[in-house]
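Note that this complex is displayed minus one protein chain, with the remaining chains in position.
Up next, chain A:
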Amino acid sequence: MAEQTAFSPAAGPSVLVRGAGVSGLTAAVTLAERGARVHVHEHGARVGSGASWYAGGMLAPWCEAESATREVTEQSLSSLDWWDAHVPGVTRNGTLVLAPARDVREVARFGRRTSHFSTIGEAGITELEPDLADRFSTGLFFAGEGHVNPRDALAALAARLVDLGGRITFDVPRTAGTGGYDWVVDCTGIAARDQMADMRGVRGEMLLLRCPDVTLHRPVRMLHPRIPIYIVPRADHVYMVGATMIESENAGPMTLRSMAEMLGAVYALHPAFGEAEILETGTGLRPSFPDNMPAVRREGRHIHINGMYRHGFLLSPVRAADAADIVFGNG
C-alpha cells in the first residue's frame, strides 16, 4: 500500500505507538498509511494481549444504540468499511436479535431504541438461520451489520503495518523509555489507569465453544432482562459467547455464576449447544471513561487513545483517524 503514502517514509514524523491491541494497531496502520514512521511497543509476547483478545468483533453500529449514546452509532458507521478494506475475513451477514418466548417484549424494547432493522417472523428467521427454525416467533434483523474475528484481524493489521514499513517489538517492559520519537501515541488500555484518574475497568467474561451440530451465519443477540448475551460465529463451528458487564477491576478467572448464566442462555438458543466443547474462557477489563465513550486526549506530543469500553472494534478506526489528524496537523 506504499502508493497511499504521500511522502517517502523517511520524511514522515516518527511515532511510537504503545500497545498492540485494537487501539494501537488501528492507530499504527492509520499513521503509517499517512506516511508516519511507526514503531509499536507491545508489553506482551503477541498482539492483543489485553481486552482486545476477548472482544466479540461485532461491527454493529445500530445494535449498539440499544444501550449506547447516539454518538456511538453516528461515529461508527464508517468502521465496517474500514475493516473490510484493511483485513480479510470481514463477514457482512447482518445481526439477528432474538428473545426466548417469555421475554419477547425485550425484542420490542430493543426495536424502539434502535433503527435500520426489519422485524421478521418465524419464516424470516428460518430463512436466515435454518438451525433456529421453529424456535423463535419474532426477531429483528440488522442487515447492514457485520463481524470479524478479532484475533485474526489484529494479526492481519500487524502484518499490514510491517508491509507499510512499520515495526513491532514485543516483550517491551512498561518502564521502557519513549524518547527519541516525534510523537508518542499511548494505547495501553487499562494499563494506563494510573495515568488517567477518570478511568475504570469494567470486567467482561467470555467463552469459546465448538459445536459442530449448530451452524450460525451471523452474530445472534439473545435478549433477556437480566442475562443478555451474544454469540458470534467463528470459523469451523467455533462460537464466541459474550459477555458480562461487571463494575469490577478484578481480572481473575470467570465465575461459575457467570458461566452458568451464559451457558443457560446459549442452551436456550439451541439445545444442541449442550454437546458443545468449551474451548476457552476469558476475562478482560474494558478500559472505560465515565461516559463510556472512547477518547483521544493530547498532552503536548503525547496522545492517548483509550477508554474503548465495549466499542474497541467499532470505534478504534475512528479514534485512530482523530489521532492521525493531530499528528499531521489537521486536528
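Keep in mind that, in the parts below, a residue touches a chain if its C-beta (ideal position, glycine included) is under 8 Å from a C-beta of that chain, and two chains touch if they have at least 3 such contacts; residues count from 1.
FYI, contacts and distances are computed from a predicted model.
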| item | value |
| --- | --- |
| Options "Phosphonate C-P lyase system protein PhnK", "Metal ABC transporter permease", "Thiazole synthase" or "1,2-phenylacetyl-CoA epoxidase subunit A": UniProt name of the undisplayed chain | "Thiazole synthase" |
| Touch criterion as defined above, residue of A:E74, A:E249, A:E277 or A:E299 at the omitted chain | A:E249 |
| Sole contact to the chain not displayed, among A:G94, A:G201, A:P233 or A:P317 | A:G201 |
| Touching residues (missing chain, whole complex) on chain A | 67-69, 112-113, 199-201, 203, 225-226, 246-250, 252, 255, 290-293 |
